[in-house]
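Every protein chain but one is kept in place in this view of the complex.
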Amino acid sequence: MTVANLVQIISSGLAMGSIYILVALGLYITHLTVHKVNFGQGDFLMVATFLMLGTRAAGLPLLVCIVLTLIILALMGWLLDVIAIRPLDRKKSLKIGAFSWILTTAGIALILQNVIELGFGKTAHYSPPLFSTGRDHIVQVFGAGLFFEEILVILAATIIVLGFYIFMFRTRWGKSIQAVAFNPEAAKLLGVNTTLVKTGVFVIASLLAAVGGMLLGPLIAINAHIGLVLTIKALIVAAIGGFANPVGILVGGILFGVLEAFSNYFDSSFGDLYPLLAALIIIAIWPSGLFSERHADVR
Amino acid sequence: MMKIKFKKLGVILAFTAGLAVAGPSSAQVKVGVIQGLSGPPAIVDFGESYLQGIKLALKDYEARGGKTKIELIVYDDEANPQRAVSLAQRLIQNDKVSAIIGTVSSGNVMAMAPIIQQAGVPLVAGPSIATGITQKFINENPSFIFRCSMVEQFQIDQMLDWGVKNFQRIGLVHSTTGYGSFAAKEIIEGLKQRGVTLVAIEAAAPGVNDLTPQMVKLKDADAQLVLNFHESFELPFRPMPRIGYKPVVAGNWGLSSQKVVEIVGKDAIEGTVMGQALDITTPRAVEFDAKAKKEFGSAYRWPVVAALGYDAGQIVFAAIDNVGKSDSSAIRDALENIEGVQAVSATPSKPFSSKDHECLDMEHVFLGVWQDGVVKRLNQQ
Partner (left out) sequence: MSDEQSATGWHNYNKIKYVFGLVFVLALPWLPINQFYIFIAQTFCYTAIAVIGLNLLLGLSGQMSLGQAGFYALGAYGSALTSLHFGWPIMLSIVFGTMVAAFGGLVVGTYALRTRGLYLAMTTLAFGYVIDILAQRWVDLTGGTMGLIGISQFEGFGPVSGAAMLLYVSGLSLLIAQLISDYINETRIGRGLRAIRESEVFAASVGIQTHIWKTLIFSFSAALAGLGGALFVHQSGYVGSDAFTVRLSIALLIAIVLGGLGSKSGPIIGTLILLGIVELIAGVHKYGLIIYGSILLVVLLAFPKGASGILESILGLIRKKDTMVAASDIDNASEDIYFALNDLEQQSTSITVQEVSKSYSGVKAVDNVTVEIKKGEVHGLIGPNGAGKSTVINMIAGIYVPDNGKILLGGKDISGYSVAKRAQSGLVRTFQNLQLIEGVSVLDNVLLGIQPQRSELKCFFYWLLGRPTEIPEKKRALSILRFLGILHLVDRLPSELPYGHRKLLELARAIAQGPRVLLLDEPVAGMNSQEAQEIASVITRLRDRGVTILLVEHNMEFVMSICDQISVLNFGQLIAKGTPPEIQSNADVIKAYFGTGKES
């Protein structure tokens, strides 16, 4: 394999891995705080890609498109919490209620898919690049031609992960989130507005999905049903990285994305299955993250 | 109060009774249409375009004063064979149709055809292209299965003949679906018969987003002609600029969709060759094109598929009009013997016979090429 090919593959892998990381971080933060995730996280990202597509097609300036998408996704995150998650907290009697948020968030995902399908039709769409016109903006790296958008994705994701890390561990808000994650009652006593935090993390997760969507849209063919696969992969990345640590997710996402790219190169028919299977086996052997020492759920 | 209520009720009852007695004044014949209208985007493109043709054909039929009243019942099989089968059952038993047209996935057609054959209802299959659809039933006495669409074998044969004549190094990229794998088999076999081996064979999943690895391998193998049999027809083109690779691309008729040129761009698609059955320059095609654009606007994006749908529709409607009532058996006979068809596509004026239930035969299929944003007939020296 030539160096150029190698660079090509690694860069595709990093780009997709970055998207998985962005989505997985959203899952991580909600899981940390309220032990629930949005099973439609990938579909939120899908909505963002279409919002960008629609607003750009309508001729709005780029900045407006971005801001609009962010606002709408933030709103969706808030609504998700209010409609599909919070009400279930009150229904503790039905024990399945402990996990019925999986089904309610999945229900919302289905609705989103249908809405987008109604609005944009069922055929595949291609989103215009963010910062270039046409698809000819190519950068040469070690003899390989990379789309500028791809490099942008990798850069943006890195910056966001760093920013996220700083946010979680260095700012006061981040510490509030951790407090609520650790012990909501105690956090309340310390003056943290737990309700705001619990809803806030879903808004943050949706914003992460929004950014992922903005970056991913120009890279691939989008249609109303790309969400599910993204959700599955992001869940797996979050699980490998351990739902406990954003750096773990970063590493997990990079590994997964690059492995996927290589595996597609060598076996183009079944390539994307291998990383999935490998990840499932890893989780079977080291179910880390959720499983600290035999956690007695009697407390 | 009650009296008034009874009066109202009485009026309604009388009205509906009147309707029931009156019934359809002239014989009404129902035609069922099953198409893939949701699901994978590739399927939807086919399904919607073919349906556009059928609807336009019905409109023209009524405008021309067709005597028999025809009602279309359209169902979406969601590209799901189980659904197709249960919809076929429903059309036959519940809706009591006299003919059925459809669908996109050859798998769906093969699943429902036996049921339709057994029920004695004529089926005009389309736009499915799997080679054996009518062959499987042609020896039935009589066969109710017809098809008005491209036949995969024909376009592959034409393409291979041309490819082998003009290129030394040929590569293939295909999808891992039944369609893609089947086409790959036919191509490899066909090339072997012509004494040629492919320099590279790449496969990709149907839903994949990016074909860079595959195109890189094809470039490494120095393929001058790339045979493109992946449902997302535009995908092989996307990585080309960045890897600096510009082979000639040839594929099945999917490459003639307007959507492809919109995504890929006029320049990138220039010179791409595909199987065709519609010569856009003929007067009837020009007229059809204009009518379709007017009727459907930008939703009309695939002339050849819509044209075949139109021809399927007009053939079925003409056959029904010849019979004049909902007699499936008679309609089948009328279909088989139909003459004087003024087809938009390359379908001849007498498309069928007792041994041939295909609209298009080998000689009606030709190769098209993208030139300056339009698909023209490929001139082969």
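What to note about this one:
Just so it is clear, A and B label the chains in written order, and each chain counts residues from 1 on its own.
In the analysis below, a residue touches a chain if its C-beta (ideal position, glycine included) is under 8 Å from a C-beta of that chain, and two chains touch if they have at least 3 such contacts.
Please read these numbers as outputs of a predicted model, since none were measured by experiment.
Among A:66, A:109 or A:216, the one in contact with the hidden chain is A:109. Checked against the full complex, the one of A:88, A:141 or A:251 touching the unshown chain is A:88.
Per the touch definition above, the residue from B:66, B:142 or B:206 contacting the chain not shown is B:206. Where chain B meets the chain that is not shown, the touching residues are 37-39, 75-76, 78-82, 85-87, 89-90, 93-94, 105-108, 110-111, 114-115, 130, 176-179, 181-182, 205-206. Mapped onto chain A, the footprint of the missing chain covers residues 31, 35-37, 39, 83-84, 87-88, 91, 93-100, 102-104, 106-111, 113-115, 117-118, 228-229, 232, 235-236, 239, 269-270, 272-273, 276-277, 280, 283-284, 287, 290, 293-294, 296-299.
Note that in this section only the chains that are shown with their structure count from here on.
In terms of their C-alpha centroids, the spacing between chain A and chain B amounts to 39 Å.
Residues 2, 5, 8-9, 12, 117, 121-124, 126, 134-136, 138, 144-147, 219-221, 223, 226, 229, 261, 264-265, 268-272 of chain A are the ones touching chain B in the complex. Looking at the complex, you find that chain B touches chain A at residues 37-39, 41, 44-45, 176, 202-205, 207-210, 212-214, 216-217, 220, 232, 234-235, 238, 241-244, 259, 263, 265.
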